[in-house]
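A single protein chain has been removed from this complex, and every other one stays in its place.
Moving on to chain A:
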Amino acid sequence: MFRSRNVIKEAAAASTVDRRNLLKAGMFAGLGLAAAPALAACGGGSAGSGPGLKWAGWDGPPQSEVFRRFSEKMTEKLGVKVTYQQVVGDYLSKLLPQLSAGAAPDAFYVGDIYMAKLIETKQVLDLTDYLDSGSAAVRLDDFHEGLYRWCRPADGSPGLYGLPVDCSPLVFWFNKDLLAEAGVSTDPAARFEAGTWTQGALTDLLDKIRATKKRGLVLNGSNWFDWFGWMSTFGGTLFDESGKAVFDADPKSQEALAWLFEQLKSGNITYSGALPQGQGPDVLFYAGQLACLTYPRVILPNMKKVKFGFDITPLPSLSGKDVMPVPVNTAALSVNAKSKNQAKALEFLGNFLNAEGQRFRLSGGGNAVPSIKGLDDVVTEGNVPAHGSLFNDVAAKGYAVPSAIASNAKVARELPVMVDKMLKAGNETPRSFSGKVVKLINGGA
């Protein structure tokens, strides 16, 4: 018995697979397994390196479902697997590392305040050759000109590095029932059609609403998009030809700002920064507590659920009949300069942005406005709102982010904070207010 035990011990000792070796082997295997995903992740998995085509944006449901169907359609058309990557959370902070690591999608959405940086650092492809090739699925002439200037290099050099996927022009929404209760006999849309939708008409309307103890209008925020329109709609010149901000010295802009400050002071217009945090003007509007709202088409799905009558019109003008230039929010689709599927990515871009692509994405409950001409029927679906075709008119005349803001991320970030502070403090004159803003914009920081 003892002998047999010794034999076993000897055999174990002689074996090359002893316990320590077994543990070591297991440890190395474990190490390999643990490291594999990390090494695979470090390896990239660049969208451009595979056979498929990946594109990314920030839109979640329900739009992501439309994108999924569009990707399926493109898979058939382009002959490569097209996949939409929905970026959840902070889009930019996820896109930047991907670009830096060479692992970004083949095509992706670009917001207006970082396009300039992507152009400067050659992360996005110049679309000029593709658009001039004659075989492009979309033509530059199809787009409203004011909507893609920010996709050009800020220094004025040639090139176009993205095109707007759609747009969100600022229009004047109004609650017909509240206006009627306040004794406004002719609503803004009717006034616009009659050519009497002027600054005076709006002031009169807001005076009447204030008398009912309801809110008339809310100045929607402190970003350029929220208040530049009040100067340009009343004929102000905001930037000169070289792109420098000049509204601190432009008489019409100053008059418009003086009017705006007067309305804020009288209570006809409320600054949204004075509302409780999280209580947006759109919510007040849905609740019937706010008579008028300057907002893009994005609120339409919610507006379809309200119980009161509503409609839209352009912002008032000095003439009372013109659609004046006002801000339009846009995002662009660009092609990754490092994509290994550039030809297919460009083809995808063309199909995404052309009339067929925009109709596919924006029809049936879409909440944006086409960025190209000739798709009027998309915004008049169901005849809601009654003057929905005006969305297109405003988009055609409107302007996207000014280059002076788009080309400097620091200015773009600081501008709304600075304006918010001044509007809350309420102790600036139009001239001092605009002087500080212009200094920030032209000064670059």
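The working rule: contacts are C-beta pairs under 8 Å (C-beta built on N, C-alpha and C of every residue); 3 or more make two chains touch, one makes a residue touch a chain; residues count from 1.
In the analysis below, contacts and distances are computed from a predicted model.
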{"item": "Candidate names \"Tat-linked quality control protein TatD\", \"FtsW/RodA/SpoVE family cell cycle protein\", \"Multiple sugar transport system permease protein\" or \"Magnesium transporter\"; UniProt protein name, chain not shown", "value": "\"Multiple sugar transport system permease protein\""}
{"item": "Residue of A:133, A:266 or A:279 in touch with the missing chain, whole complex considered", "value": "A:279"}
{"item": "Touch criterion as defined above, residue of A:52, A:416 or A:435 at the omitted chain", "value": "A:416"}
{"item": "Missing-partner contacts on chain A, residue numbers", "value": "10-11, 13-14, 20, 24, 27-28, 30-31, 34-35, 38, 90, 92-93, 96, 99-100, 114, 117-118, 120-123, 222-223, 273-274, 276-279, 409-410, 413, 416-417, 420-421, 424"}
